[in-house]
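Left out: one protein chain. Kept in place: all the others.
Our next item is chain A:
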């Protein structure tokens, strides 16, 4: 996406427009007003006396609100400064645009102000893939209102445009004939509503008045920021990144229809403003010390939507946690499987991991008791449905060959999983991190069974199974020559032998034998994986390594944040701090907003982190990464009803205070000082282990 585009965002509704506030969408670009994965406005162009406007400035007031200062004319040399146009747009269920025209002249003026509007109702998938529509359009201009509709059988979406000032409405827009006194102003409010209509023309979701919504959103953002722990720190850069993260997380919150007023993180703008199992879980984990309510909603909503039957089209099994939900036309007509789609192998074990971690932080025993059946079903799925080859390992292979996902782990691009020589393995694929997640899910499930479900026998079974999995894993995945774990086992049980960042997730999950952890830490901070900015997805030297390969060499902040957490868990606080410092330095180049991924080039070579070309931004799990770094660097760990603080911070951070950290302890403060020398170079040196592996209580 071009940097010249303006994005205004509120949960699953968003506007992407140019710097004037205009929308002129081509069939394949992601500009427009989007809601429910549908483009409700593909054209929205303002003219004054048939002239387009020029932007003097564009200011983001809030994540959901932007103000555009404009003057008529598009010439680069001469602008007629006798008229100023101010558009202020707030996104809600559609948007509210306050349009003000100022006359700076000593004479009155007559101006014709026009808004051109059109809606192509493209499904977001169609925008991605340039597909043709199958339904029919109608446009009605009645009673000062413009109503654009799209119908296909019983499928009905509609965009309405209304104005507080009387307008001449035709099928292509609204025209205002204005008279403005000297130094006077003309003002109107335009309301654009995106409506999903059910039987009897009833909206699927009731809509509130637009300005009420705007006020509520403002208050809500203030409450959200006030509830989060306060950070003070010698590093202005870290303070700015923290604030950016909190605001972006607020923007990415999304209330699926079943969650009422509660919200969970959507994955990222522009393609992924929807519920994703994996992304919502990882982001909720990252944000736990700061906004535990996200985890609560994620657990509830993903639990409610847990798979119930065997459905090959949706890759659904009983107990499986969903991958992705979509609301657009293609999903509604089952031309895409996203209602919901279940093709992910990691969300189900991670669901159990999140439930346990959530209870350890919040003490919310009621939720893990209430969702006992879902958690048990998730644990059953690991053994009964995910072990595709009967060899005791979680593996994936899609059953929906047409529109299902080929790679059902987080590295989901077509070439994301490869052998050292670049060949791609067949299916099923049992990637290593899935075994780590399964191990962790069993261990944490055992704690839940013992402490909350009154089922010590089940807890014993789970612990035995976890111990057995760990043994087998350390035997079958360990590549002795290279001193690391294989990326995956292929269909024949042979190693997919590339060195990848996935080994870092294994530390986080605790499946790594303690005596092998130093070798893994050495690889993660070594020259092949560590760029100086962070850990590459694939090690330099592997055949498919490419510093701008989506999953084959770029650095992903989300990935790095869990790797750093894993290093801390195994007693490598210095290494964790180095990764955190590299990523947080990178964040500075993006004004505190870490992108989805950036290039894996050597830090000494590029001096700045090169952004991956089509990365989503903001993206929830990148937004969550600085939060997890704070937790990791401060060494925050719940221990019974207390919060343990054990800082290991990079020197550049100086003094740091994180105040009012919420949890089962009420609210507590954490203090620290940067004492760890991290340097800025790429990998090298041997890891120093400061403590024995941290065991969970």
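Here is the rule we use: contacts are C-beta pairs under 8 Å (C-beta built on N, C-alpha and C of every residue); 3 or more make two chains touch, one makes a residue touch a chain; residues count from 1.
The criterion applied here is as follows: contacts and distances are computed from a predicted model.
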{"item": "Hidden subunit of the complex - UniProt protein name among \"ABC-2 type transport system ATP-binding protein\", \"AttH domain-containing protein\", \"SCP-2 sterol transfer family protein\" or \"MarR family transcriptional regulator\"", "value": "\"SCP-2 sterol transfer family protein\""}
{"item": "Residue among A:224, A:333, A:589 or A:608 touching the omitted chain", "value": "A:333"}
{"item": "Residue among A:304, A:421, A:460 or A:669 touching the omitted chain", "value": "A:304"}
{"item": "Candidates A:384, A:454 or A:468 - the one touching the absent chain", "value": "A:384"}
{"item": "Touching residues (missing chain, whole complex) on chain A", "value": "36, 153-156, 196-200, 202, 204, 257-260, 304-305, 308-312, 314, 317-318, 325, 327-328, 331-334, 339-340, 370-374, 377, 384-390, 395-401, 427-428, 491"}
